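The complex is shown incomplete by one protein chain, all other protein chains being positioned as in the whole.
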Amino acid sequence: MTSRETGSVQISRAEATEPLLVVDNLSTHFPTERGVVRAVDGVSLSIKRGESLGIVGESGSGKTVLSRSIMGLLPAAAIRSGSVRFAGTEILDLPAKRMRHLWGAEMAMVFQNPLNSLNPLMKIGKQITEPLKLHLNMNRSHAKATAVRLLKDVHIPEAEQRLNQYPHELSGGMRQRVMIAIALACGPTVLFADEPTTALDVTVQSQILDVINEQRTDRNMSVILVTHDLGVVAGHTDHVAVMYGGKLVERAPTRTLFANMKMPYTKSLMRSIPKLDNPSHTRLATIPGRPPDLVNPPDGCRFAPRCAYAQDRCHDEEPPLAVADDPDHYYACWYPVGSPEFEARDAELRAAGDPRVDAGATI
Amino acid sequence: MRYWLTRLGTSVLLLLTVSALAFGAMNILGDPLFNILGPVALDVDNPESVELIQAAEEQYNLDDPLPIRWALWLGDFVTGDFGVQFSEDGEPPVRDLISERLPRTLQLLVMAQVLAALIAIPWALWTASRPNSKVDRASTITSFLFIAIPSFALAVMLKWALSIKLSIFPLAYVTNDTFWERSFQMLLPAITLALPAAAIYQRLLRTDLITTLQEDFILTARSKGVSRRSVLFKHALRSSLFSFVTIFAINTGALIGGALVVEQIFLIPGLGRAIVEAILREDFPVVLAIVMIIAFAFVILNLIVDLIYSLIDPRVRSS
Partner (left out) sequence: MNDPKDIDHVHLDEQAQSLVPLIAGASTFHDEGDTETATKRRLGIGFWIAIGWIATIVTAAVLAPWLPIKDPDANLIQPGERPPYSPSSEFWFGSDQDARDMFSRTIWGARISLTVGFVAIAFGMVVGGSMGMMAGYFRRRWDSVVSFIFLVLLSFPALILAILITSLMDRTLFTISFVLGVLSVAPVGRVARATTISFADREFVLAAKSLGAKHPRIIVRELLPNVVIPMAALALLGMAIAIVAEGSLAFLGLSVEKGATWGKLILTGAGTRSLEDAPWISMAPIIVLFLTVLALNFAGDRLRDYFDVKETAL
């Protein structure tokens, strides 16, 4: 595979000197009656071929809008600015008509709730073969054979029979596998998985993540995994980007992040990973306070109003993305974990028995 | 299976009740003997009249109790024997009258419904894909006007404007013309019925499509790279068709009423004309037969809708 004509967009991978997907200063705004919602506000990130990136944040942090902004799947009212380069081509300003040649073929998406995301009135076979016929011009029998192979790839038993079934006849886990098969159908180079396991039973969650990972390796495909659960990204991604209030607040290789997280917000997220003794789907609501208003965001650091370690400067000045010891590790915080100011405040809080500091949490 | 049996049972029960009510009303509120014989029926002192009365009572089973007469009539009715017309020597039999008139009304209804669907579906798709645009708002007002206008008022206005002033459509329905000529003569009446129906369908389908277009699976289809047109037609329209089929069937009942009236204005000798003529003559077997045929059609139509439902929705089919 060297270069493939995808409609009018020439994607050449041979001369790709830069990462497969480069997002630069991307902002997505929605005009509403209350004012402009800055759902994504100046996010930059990049991902190489075959890599996987986790985007983590609470609900309302903008992570879903970010993934859809990159792919261009937004309502007409959304206003995007910045730059998204895919395989060296700027795709942000492409009209939907031309993006359509990329959707499904080069970039695909798996959604949160497989029951709602599959067309209830269409046989599974038809839903899988639809993009095959559309993008790869396969004939009926070829498409059908490919569909069976895809279902086998995602470990669905009795694949042939499934083609004639409807989504409601399958279990939740099976449906999500079908969704993944549909997304993988045309061999995309980037797969967006938006909370792919949130609607599923705990027991099937890791199976689904394993299938995605397996296919990533087999197909040398990049994966962007959007989740609220740091626990999910821990074992399944190479890099992690943490979002808060529409901004990227920390970004690092996964191992580095877990070993040496800098943002107090990331640390709070860490505390909210469901422990074994917690009921499943425990919300991230354990961080006190509410996510920032995206119409009138606070001055300074957006997390400051909820941050136990915030100082005056945090409320006034917005911290820029700084580089940590590891050159791939960025964070946006004036007083990151491990800094003298942080440690001093931490000791104070612990002495006062502040509930926001988990006595047991040692990183 | 069990569901279909219950469904069928209810329908039969419904038809029995409806026929009993109609038959009872006819015989209690009206005086069948008088209708058969005219003033002779009251002339009980004249032996000749009494003879006629007894003969008529014999022939029409009038001396049997009401429930038995109902059963006899119903037995005849379901086997296709609609009896004889009371007046005009009973000729032609009601059955012949119906078989002459029914196809015309049926054709009018079919043409109206086809036209309505042909207008409503593109109209709904067009407005649903740009909700709250200027076009959509104008269309909302238009559909509101068409829904509010009574069919007879629309018929008179269209006849005046298109047949008389502009002479686009013919003024008369000629029973001896060829099928295609008659179909053309029926076009304006069909349009009259179709316009308000189309407005009703459009309003419902538009709302439904807008809801469907916000479903997750539509986003999935878009993320697969399916074109906007295919998203609308293959993914959104299909699941919105349920409500369309339902309202389509329910509205057929209203259209039947409209057809009877529109036939008067455009002078089409269909069931509507037949029923008006029968009422003028107080010819109750004809009225009863037409009423029952329409009630039958209505109940069966509802059954068919249920069937179609289970055919197009796999979720209903399996449960």
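Lettered A and B in written order, each chain numbered from 1.
The rule we apply is simple: contacts are C-beta pairs under 8 Å (C-beta built on N, C-alpha and C of every residue); 3 or more make two chains touch, one makes a residue touch a chain.
Nothing here was measured: the structure is a model prediction, and the numbers come from that model.
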Candidates B:A124, B:L219 or B:L237 - the one touching the absent chain: B:L219
Chain not shown: contacting residue from B:A71, B:L118 or B:A153: B:A153
Where the unshown chain meets subunit B, residue by residue: 14, 17-18, 21-22, 25-26, 29-30, 129-133, 144-145, 147-153, 155-157, 159-160, 164, 171, 210, 213-216, 218-219, 222, 228, 253-254, 256-258, 260-261, 264-265, 272, 275-276, 279-280, 282, 287, 291, 294-295, 298-299, 302
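Quick note on the criterion: only the chains that are shown with their structure count from here on.
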Computed distance of Cα centres, subunit B from subunit A, in Å: 55
Touching residues on subunit A, where the partner in the complex is subunit B: 71, 73, 96, 100-105, 108-109, 111, 113, 116-122, 130-131, 134-135, 166, 168-169, 179, 182-183, 185
List of subunit B residues in touch with subunit A within their complex: 215-217, 219-228, 235, 238-239, 312-315, 318
